[in-house]
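Take a look at the structure set out below.
Only a single protein chain was left out; the remaining protein chains are all shown in position.
Per-chain residue numbering starts at 1, and chain names A, B, C, D and E are given in the order in which the chains are listed.
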Amino acid sequence: MSKKLKIGLPKGSLQASTFELFKKAGWSIKAQERSYYPSVDDPELEIMLIRAQEMARYVESEVLDCGLTGTDWVLESGCKVKNVADLIYAKRGLKKVRWVLAVPEGSKIKTPKALKGMRIATELVNVTKKYLKANKVNAKVEFSWGATEAKPPELADAIVELTETGSSLRANHLKIIDTVLESNTTVIANKKCLADAWKKEKLDNIIMLLKGALLAETKVGLKMDVIKSRLRNVLKLLPALEKPTISELSNPAWVAIDTVVDEYIVRDLIPKLRNAGAKGIVEYPLNKII
Amino acid sequence: MSKKLKIGLPKGSLQASTFELFKKAGWSIKAQERSYYPSVDDPELEIMLIRAQEMARYVESEVLDCGLTGTDWVLESGCKVKNVADLIYAKRGLKKVRWVLAVPEGSKIKTPKALKGMRIATELVNVTKKYLKANKVNAKVEFSWGATEAKPPELADAIVELTETGSSLRANHLKIIDTVLESNTTVIANKKCLADAWKKEKLDNIIMLLKGALLAETKVGLKMDVIKSRLRNVLKLLPALEKPTISELSNPAWVAIDTVVDEYIVRDLIPKLRNAGAKGIVEYPLNKII
Amino acid sequence: MSKKLKIGLPKGSLQASTFELFKKAGWSIKAQERSYYPSVDDPELEIMLIRAQEMARYVESEVLDCGLTGTDWVLESGCKVKNVADLIYAKRGLKKVRWVLAVPEGSKIKTPKALKGMRIATELVNVTKKYLKANKVNAKVEFSWGATEAKPPELADAIVELTETGSSLRANHLKIIDTVLESNTTVIANKKCLADAWKKEKLDNIIMLLKGALLAETKVGLKMDVIKSRLRNVLKLLPALEKPTISELSNPAWVAIDTVVDEYIVRDLIPKLRNAGAKGIVEYPLNKII
Amino acid sequence: MSKKLKIGLPKGSLQASTFELFKKAGWSIKAQERSYYPSVDDPELEIMLIRAQEMARYVESEVLDCGLTGTDWVLESGCKVKNVADLIYAKRGLKKVRWVLAVPEGSKIKTPKALKGMRIATELVNVTKKYLKANKVNAKVEFSWGATEAKPPELADAIVELTETGSSLRANHLKIIDTVLESNTTVIANKKCLADAWKKEKLDNIIMLLKGALLAETKVGLKMDVIKSRLRNVLKLLPALEKPTISELSNPAWVAIDTVVDEYIVRDLIPKLRNAGAKGIVEYPLNKII
Amino acid sequence: MSKKLKIGLPKGSLQASTFELFKKAGWSIKAQERSYYPSVDDPELEIMLIRAQEMARYVESEVLDCGLTGTDWVLESGCKVKNVADLIYAKRGLKKVRWVLAVPEGSKIKTPKALKGMRIATELVNVTKKYLKANKVNAKVEFSWGATEAKPPELADAIVELTETGSSLRANHLKIIDTVLESNTTVIANKKCLADAWKKEKLDNIIMLLKGALLAETKVGLKMDVIKSRLRNVLKLLPALEKPTISELSNPAWVAIDTVVDEYIVRDLIPKLRNAGAKGIVEYPLNKII
Partner (left out) sequence: MSKKLKIGLPKGSLQASTFELFKKAGWSIKAQERSYYPSVDDPELEIMLIRAQEMARYVESEVLDCGLTGTDWVLESGCKVKNVADLIYAKRGLKKVRWVLAVPEGSKIKTPKALKGMRIATELVNVTKKYLKANKVNAKVEFSWGATEAKPPELADAIVELTETGSSLRANHLKIIDTVLESNTTVIANKKCLADAWKKEKLDNIIMLLKGALLAETKVGLKMDVIKSRLRNVLKLLPALEKPTISELSNPAWVAIDTVVDEYIVRDLIPKLRNAGAKGIVEYPLNKII
């Protein structure tokens, strides 16, 4: 039997988008409804679906070689694993999720110090305790099985909860008083896996392609023709980091430019390119950028 | 403001069926999508939606007067609350759910004793530890965030998991080697609530009507006419415990029988009643039986 | 061809519940997806689906004999038709819907008088103009094609809008300052229809059965056995208006009581009946009450 | 192991309604998604899901004792089985489905005779051939795998197709020129089953309860109080076949009537009963009528 | 606070496709379920969701700077606003929607003149009145709240209704006798907005990108390699208006052609290109064409 890399993928709400990301990167993963061992079209991979909360535990104990999870749950678990790569699902630069300390809108609590003697509900008990200790506050941390944001003020005095947009907190009339932890999707592996040259290279290649697929979601291709006399003007408008491909045309007075830019700048860039002399501007979609 | 009984109802998978049961008992409860304080058409009640796992905690700390949850989570919590009434959703007699100890089908483990040194995954960590202690076994109990039945043999050697029909266990090629705990829906209350005469009576009346509604789900009404000469034969067939209503008809040779029987015996009972002389047998649905 | 009563039923959001009500009353109506002439299992009826807003117009012009609509749209239309019967969908007594005058929460407008010179958006233009005239206020009434409650403060200074619970108004930060009109479902007919004896009787019978079906939704049947010595106590608890059926049992010391009560009093009534000596209390559902 | 009756139920479009009917009759059947052996809460029954078209084949070959299917497919199969009972899903008297001979609306074909030399598409090849032979017509019968009603005029000259309301035929611009076969749901059994006294009685009881449940779908209960002086008038209005239960009331001048009537006559009956002196008329639903 | 352009987008059936179009043009718009102020990832834009029928009213009164709506509703409103750009959702050339005058199929009405004294139902009352006046016909125009096409012949003698394919008219057995108005999506603005240089340029850029996205939906990219000796033949086949990009290859005997063509001509063009000598023809999707 061929050698295999055992990788854990997060079961639950992230499962569909993770499969989608692997699809774009080049792997087709299929899960039967009740099975936790999805099939994949790569004989060198073995995949298990594991809760994000438990991923570090099974990577540390070497049941798995590596896995995708959040940095929050790695910290909470206290397990010894190595963060190999961050996979940040970003639209406009870096966007992480935050675990915040929140209290009722009308509460007198304004700082972590004021939590002394209070009840704090959270799913992230260990990280919260460490945070309180660092702030030298003595408070009661209770594990919350869910619906944490509905607990104050009756069931808890404060909460430590995950937030992306803050809208769920606002809907429950809570205000944020501190950020306890920032978190993002990460690839973790154990030492044994990283010491195995074959596994290390396999994992590196997977990460390269996952990143290429992630990058392509925020970028587009842009092609245009420019008369040589105005080429310099047009090139000045294009982002410095991405070197455009400039090719000769049959008509020697003109060149074709082909480049990759952030999708979100296109709406501002195109009017400027036209003013600078670009003709036949065409935007097209990308699958991967390495 | 009027006096109120504060009652917790289980949030999540049991929520819809609990609301349905209260509806049948006479209370209409409505929950806004993101709110945890549903409205109810009874000014003497205040309802909170709480996870079954946390119900005992908040009843014990007197945030709530009482609540509906499972006896399993009461035990797991270790909280001091009083079981006031069992609400058994039964079809044919008593049907409880079971937390069972299960191992892979081909495993050599046949008894709890054989678990020594093994990893056991479960959501019910405290009850499992107590069970192991009672069996004098030393094993590692790991909290499982879900999908527990998929863990053996790679992620755990054995599990303690809830089962109703055993089909999920079989689908994962696990076999049951012991029952750790039987559980059913229960109404719990704290001492202070039970010491308050008004709250006690309010709670008793609610329980009476919940039980009446539950009972009606498994029973039906049965009406028939019988000539008096064969009345004794027919009555012998009817269950002894439920006394039928026998009323005189205009035709003095006949009587009408109206009674309540378990729905599941009707298919066997009706052929016998016909043979015994019952005419015009009619089965009709019930809402409540007190 | 047989004689027919031509009746209009409201197309749109009320259509499903109207068909449901007729079903309970005894008529099965079926609409093809794109047809406005539903079929009905009664050769004496011809049904058309008409917008509630236009019902009065077509009853007045004798295209229809009669129709179901709201009293609000009858008034708005200004058409001359006769209100034959109110069909109030009530749970606990009379519950009508209201068209209210609403302004932004922080607005200085506190009374209709303060609307002078303002823009008022509404679907009920004529009724609103009449209301302003009665209040001797000069303001601009603009027809609103929908989403009226979102218009203040930018697109309108005040609105006249339909409300049942007020939650949509609150969500848009509006407060009610007056009720412009109360409305309920009504059966309207034109003079010619009411002057035709056959049509008049047909319509009366339909209304009787619709009301019987409506009533049954809020009532339940209640049966119990009582020893004669305590009969008076039990009867005192039952609502005076509904005369219970009391029948003799074979055991001459007991009687059976069968009665109809409002569903919403059952949860309070049953504990009292038990205390008063009732045995074998059974609640059962009803289809119609005439 | 206990004795069992092996019964086939129709797989496919009729499955859900058949399970529903058995539920009302007193048996709870549950099918796993991919299994063809549903479970049932009766140890004396073994159920298999079989296509209606193949039911007779497997009853004849004694793989099954008995089964539910249509009389059309029994005939088409040519198998030797016994029709034990008809289960007619009727609303207003007998309603069977029909296999009809249909041709394009504008076709010159007006009688079966005119089919000479034509192509006829149908799923019911054998029955159609027999029909043509009986009509002494020579034509080509082609098995149709579905969408038969779309075939004329290009793919067939005529079709023999199942119809309930005729709407699919009209939508395809076809007209019916003859009825080839009437069909209804039937219970079939083989000789061996009927010769086994235990199986015969078990099957008879099942049929009795299925029929009782079917009957109850078209009937309702009706209760009312009548002063004795007008009793005769009221009784004249009630259907002769169903003998009402008349019971004495405490008030000796009145009696209570309780009876079962066809649901579809209620809307006409109730106005007449009221005119005849009935008071407190109440309609209630039924589960079974034997 | 930064300067903002206030733009109205059509609420309702066009909302999703409008958001989609802005997405392709480069703006991500998100609407909360009950809010009418969607968020957009551009601090220079403020968006309101407004009914198409009311858009002109609020642009004229300067609540909005500009908006997207149909030319039909601009005319109907009678408001004074400027049409800045047509956004024609075209597949094969210009495709507008039409408001047509339609009568029952069998009607004797063949021309607008014949409408004298008739009842005409329409949502577009003012445009219809103007049309009748232009045709010198005296008829009654009634506002229709919907389901207009079902009104003839009972509820109206003729209708003026929107149609794209005519299928809904045919299904209601109506025939078109005249076109009252052609309409298309348009961008409107008020004078004040167009006089503000910053707003004018912002709006122009938005329109440029919306048009670029619309265009890309009907076009595709086409690449191929051609030996220089056959280049002229291949170029003759390509549409004259779109100048292809021709670039030199390493093999000096060949060139690469990259061009943009209408998607609908590709199926005819490709066989011809192959015959003319093109190799490695590849079609690829586009996002935007400016």
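Everything that follows uses one rule, which is that contacts are C-beta pairs under 8 Å (C-beta built on N, C-alpha and C of every residue); 3 or more make two chains touch, one makes a residue touch a chain.
This structure is a prediction, so every number in the text was calculated from the model and none was measured.
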* Visible contact partners (per top-of-document touch definition) of the missing chain -> A, D, E
* Structure fact -> Touching the hidden chain, out of A:V234, A:V260 or A:L273, is A:V260
* Among the options A:A216, A:L269 or A:V282, which residue touches the chain absent from this view? -> A:A216
* Structure fact -> Listed in rising order, the chain E residues that touch the chain left out are 220, 223, 225, 247-251, 256, 263-264, 266-267, 270-271, 274, 280-285
* Asked: Since one chain has been left out of the picture, which residues of chain A touch it in the full complex?
  -> 25-27, 41-42, 205, 208-209, 212, 216, 221, 242-243, 245-248, 255, 258, 260, 284-290
* Structure fact -> chain D positions in touch with the non-displayed chain are 11-12, 34-36, 48-51, 53-54, 57-58, 63, 142, 144-147, 150, 154-155, 168, 171-172
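By our rule, only the chains that are shown with their structure count from here on.
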* How many Å are there between the centre of chain C and the centre of chain D, using C-alpha atoms for each centre? -> 38
* Can you list the chain D residues in contact with two or more other chains? -> 247-248, 284-285
* **Chains grouped in pairs wherever the two touch, ordered by label** => A-B, A-E, B-C, B-D, C-D, C-E
